[in-house]
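Note that one protein chain of the assembly has been removed; the remaining protein chains are unaltered in position.
Let's look at subunit A:
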Amino acid sequence: MADTGDDDDDRYRIKEGDYVVLKRGDIYKSVQILSKKKVIFEKQWIFLDNAVGCLYGDTFEIGAGGGLQPQNTKTTESPPDSKVAGTDNRNIIDDGKSQKLTKDDIEKLKDQGLRGQEIVQQLIENSSTFSNKTGYAQDKYIKKKKKKYENTVTVLRPNCRILAMMYHGREPGKICHLRYDTLAQMLTLANIHANSKVLVFETCAGLVLGSIMERMGGFGTVIQMFPGEGPVRAGVESFGFPAHFYETLHEFPICHLNALEAGTLNKRPVAGEKESTAEEEEVLPGADQQDGSPDDQSMETVSGDAKVQDQKQKEEEKRREAKALEKKVKLEEKQRKLAAAAAQLDGRNADGLVIASRFHPCPVLLRLLRFLSPSRPFAVYSQYLEPLIECYTKLKEQGGAVGLKVTDTWLRHYQVLPNRTHPRLLMSGGGGYLLSGTTVASERPAGSLQSEEPAPKRQKLKDTLG
């Protein structure tokens, strides 16, 4: 452990403000390290202050007040080595009395601040049947009790694997039930890599976007097409990317796509933008007044203090001016961003497309595919198979893509232990479906009808590629 002059140790240290992932067993939770901030994890209050300065991957014991104590390097699990074990369970009777400790006793042990491992030890010593159990059953018993009473948490550096597993375990609804192995397929099928220009449309809390950004390592360009008011990026934040990663990230509201394609983006949408933001922000101060000030004011008028009211009005005015200025700056920033994203899209030379949303994928795919260069891969996720069948059919009709495949993956985990190896659980169906393919140059500019194609050529098409 001695850090003999290893100067890059610093890169592996947990710092204040870092986004980290807490882990216990198979449970993950993403949090930001903030001083004196209470975090709830697995029904326990925790303060993460003590983790600052420790190394990523360190495991901590949770103290009485929720503070963390670094675990002494590998408290080697040495349950009773006095290996007394039975061979089978023919004489083990379930009378409900094998455990001599009562519920209250266990609570008392906990209150005494006994460590998880010590409680487990007590439970074993007070179990009359433990020594009659087979070695395997003993292992299982210890494992189960440890899981229940263990009081440790490991602090990990977030990445695509960990966050994808976390979201799938905790909030599958937020990521359209996208299982992590499906996400892995998507990133590979879309050939996501550094120095490319990738188009993303997702409503998976930013998990898909973050995974793409991780694979691009801050090299290249990502354009996020977003529905509604603004892009959802909670999941991206959890990755804790360095600031320069965000310089490569552009966003474009999908509600301006029509304008962009019609070439009217520069005039109309800006006005539209102004309207919407103006409305939004005007509502806020108004609401403010309704909330508190009318009452206050009426009371003050009763007291007849006009001066105070005057002053208040002045302050109000100042506040409004400041707000207006802020609004203007924000709006300009927004317009600049929009123009930058539009410029990126205008080239219609994107290198990859990933769609994973709660929207119907078919119209989205057909629209966004136009922004890709020929010979570029794309991957579309859907929780359901049927919409992808439609995508597949439409693309076949329309052309412009080859190597179309509708797939899903099954993931099976295994328990591997001496003499006890078997599949753990079968996950099927729930991981969602993918449509993938590669764009090719279309015969005619986008939008041309198939019926315009000369008949003999189509005949040949069937002959050769049937």
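Methods note: a residue touches a chain if its C-beta (ideal position, glycine included) is under 8 Å from a C-beta of that chain, and two chains touch if they have at least 3 such contacts; residues count from 1.
Just so we're on the same page, contacts and distances are computed from a predicted model.
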| item | value |
| --- | --- |
| From "Light-independent protochlorophyllide reductase subunit N", "NADH dehydrogenase subunit 4L", "Trafficking protein particle complex subunit 5" or "tRNA (adenine(58)-N(1))-methyltransferase catalytic subunit TRMT61A", the hidden chain's UniProt protein name | "tRNA (adenine(58)-N(1))-methyltransferase catalytic subunit TRMT61A" |
| Which of A:124, A:366 or A:406 contacts the chain that the document leaves out | A:406 |
| Residue of A:29, A:256 or A:376 touching the missing chain in the full complex | A:376 |
| Option from A:91, A:112 or A:421 whose C-beta touches the chain left out | A:421 |
| Touch with the omitted chain, as defined above, among A:234, A:324 or A:441 | A:441 |
| For subunit A, residues in touch with the removed chain | 6, 9, 12, 55, 57, 159-161, 164, 180-181, 183-185, 187-189, 191, 193-196, 214-219, 351, 373-377, 385, 389-390, 392-393, 402-403, 405-416, 418, 421, 433, 438-441, 443, 460, 463-466 |
